[in-house]
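Attaching a single structure in structure tokens format; questions to follow.
A protein chain is absent from this complex, but the other protein chains hold their places.
We just call them A and B in the order they show up, numbering each chain from 1.
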Amino acid sequence: MTNPDVVVIGGGIIGCCCAYYLAKQRLKVAIVEKGSICSEASKSCQGHLFLWELPAINIKLAKASKKLYEQLYNELDIDFELRNTGSMSIAEKPQDLETLQQTLNELRQAGVECQMLSAKEFIKTEPNVTRDISGGASFPEDGQLNPLLTTIALTQAVKKLGADIRHFTEVTGIELSADKSSIVAVETTKGKIGTKYVINAAGAWSGQIGRMVGINIPVVPRRGNLIVTEQVPDNIINCQIIIASGYLDSLKRENKTAVAANVQQTREGNLLLGSSREFAGFDKNVNPEVISLIVKRCIRFFPVLADLHTIRSWAGLRPYSPDMLPIISSSPIEGFYVASGHEGVGITMGPITGKLITQLITKQQLDLPVDQLSVERFAEKQ
Amino acid sequence: MRKTEFAIVGAGPAGLSAAIEAARAGVKVVLADENQRPGGQLFKQIHKFFGSEAHHAGVRGIDIGTMLLQQVSQQKNVEIMLDSVVWGIFRANTSHTLGVIHNSKNIHLKARKVLLATGATENVLAFPGWTLAGVMGAGAIQTLVNVHRVLPGKRVLMVGSGNVGLIVSYQLLQAGAEVVAIVEALPKIGGYAVHAGKVARTGVPILTSTTVKEVHGKDKVEKAVLVQIDKNWQPLTGTERELEVDVVCLACGLSPLAELAWITGCKFTDVPELGGHVPIHNENMETTVPGIYVAGDLAGIEEASTAIEEGRLVGIAVAEALGYLAAGEAKDKKTEISSRAEQLREGPFGIARKQAKEQLICRSLSE
Partner (left out) sequence: MKNLKKISKQKQRTYEGESDLNIENADMIICRCQEVTLKDIVQAIAEDATTVNEIKRRTRAGMGLCQGRSCSRLVRKILAEHTGQKFAKVIPGTFRPPVRPIALSTLASLEEDTDDKS
């Protein structure tokens, strides 16, 4: 087997998107994945395309990414269930409505389409919501997809473009040139792969990959629990994505354990109930207290959920970066690139991340400036 | 949050026996079972058991169940939670938390030691038509016939000639159904000759090297097509024959019901003689996750009598680990129980299981 031009470490949404755009530029790509494709955070999420997470740079990335998904939907062979669902946010108490109004002002400045709703308007759209709310907002640009099928669609496409997918292969080291300035090879549990370029798309594990080349990537796992219900009719909720106030607060780093109500319906009809954020190391076990709290809070807003059944719960590890901005970056080592730290918006930002990384490597004009996203912002902490 | 010293999941022969032994030594026990009555599969066993007297030979399973229930009811230290589904198991530092649903309430039960005695699940066989109404597992049919006294149909095709297939065939005959044939994919009958003889004497044909090719029917089973197979399991064209039946009973073996055990993260190994993937366990029946024990069919498909001995072994081991039994006393009891279990694993059917169990314990030493 000839050596690939680029080794992508990680077969989640970020790695698969990088591989896809690189392969389209006729680069020979190998994806190296320690498990199977889409077996960590990407398979553990709700598949929400979340277009209103501040700051402005995130919104720009998310919007560009959504456009790319629409293109991918036509380019790829598998229907990955992309839908323009929009999303809605519930304001629980009067002060939540005030906060939401302020958030919407900021969002509008960042170019997000959004609209405040009175309690009455909200209830009219969502008859099953509790009457005990103060109002809400709608975000018509949000969308949803099936992350499992999206990664599968991408891997099939990259295979057709000649890429090599090495699953159940773990990276054990990265060999650098004698002067430690460039990449020579990637060492794996299944042998050494010679290459000039490496993309670290190892999600929650990207810090470990960074250490192999002496680059500080302070990404840590942030656990999320989800609960899935049996398949239910599509009139339980009308907008397929509904998030209660408290969600944006749950993103803040001060919270060691945070729970929010986040109800989403997949195209197949299952409801996915989230969400939570916990710093619990690499432990992927479900937290039984947390899932009860999530469900309790979801029922608080949608009493109709009480009688539905859950069939499964799980936990996944989001790659959390301390400033809640992704890392889409070259590095002081020639050929070593980082695509990580997307926390809860990996699915949302997958395609734009893949595209920007490809543009960095191929030295093309960037779709968006990435200076703010450089890994070097963490360098002084070394 | 409730707390106990020893939580047992499954009140079948293994779970009950563990509860009795542990409680006798003074351990506080909570025994949870999802059914409305304890006893597990024992109350479906209306036939007499084999073996020596020490193993209740000649006694019907149902009576062994009654005896165990009586013994457990004498133990003040045992709380039995029926209608209680253990839906999950979670690690909590050095102990374990069980998620239990009881009376529509979600209860967290924290225990220092946990025995998983969840039993077995029936294997299914897929052939065109297997999803039709009338294709049923032998366990379901046993419950219908022996517990609820309802016949599943009039003309039954039994698939599988292991002990379960043979015994359920006989029980169906006794209950008034017609068993049209017993088919067996292997070239010889799987179960004990005693059981096979009993069924054969009633005139039921046992067709070896034969399998179900497909089942037909509009809304439910009306007809089954059988076909002979060669030694490579390939169907021999031209050997097809049709049988008019309204029930196809699948008795294709059991697998350990290991969902909770997998969730604990304990290590498994595949042992065909014991029904598939079983948790690796040591001579105390403790898995590779400290404090999690297994017994009965979950620890390898065997019989009610071996399940009882394994349960007792766990009861003693837990009592010892919690300081209720001195090492010497525990050792004597364990030796006695182990030797009884050994005796149960003699003879042509037991020897393979005996060797498999020995290998399992050897593996646990290297984990």
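Just so we're on the same page, a residue touches a chain if its C-beta (ideal position, glycine included) is under 8 Å from a C-beta of that chain, and two chains touch if they have at least 3 such contacts.
Keep in mind the model is a prediction, meaning the values are calculated, not measured.
Across A:Leu154, A:Ile291, A:Leu325 or A:Met349, the residue that sits in touch with the chain not pictured is A:Ile291. Considering B:Met158, B:Leu260 or B:Ile280, the position touching the chain not shown turns out to be B:Leu260 (whole complex). In the full complex, subunit A touches the hidden chain at residues 36-39, 43, 70, 73, 77-79, 81-84, 148-149, 152, 156, 165, 167, 227, 229-231, 267-268, 273, 286, 288-289, 291-292, 295-296, 298-299, 305-314.
Counting the whole complex, the residues of subunit B in touch with the unshown chain are 1-3, 34, 85-90, 99, 101, 104-108, 121, 123-124, 126-128, 130-131, 255, 258-260, 262-263, 268, 270, 272, 276-277.
By definition in this document, only the chains that are shown with their structure count from here on.
Rounded to whole angstrom, the centroid-to-centroid distance between subunit A and subunit B, based on C-alpha atoms, equals 44 Å. Of all the residues in subunit B, the ones that touch subunit A in their complex are 88, 90-91, 97, 99, 106, 108, 265. In the complex of the two chains, the subunit A residues touching subunit B come out as 285-289, 292.
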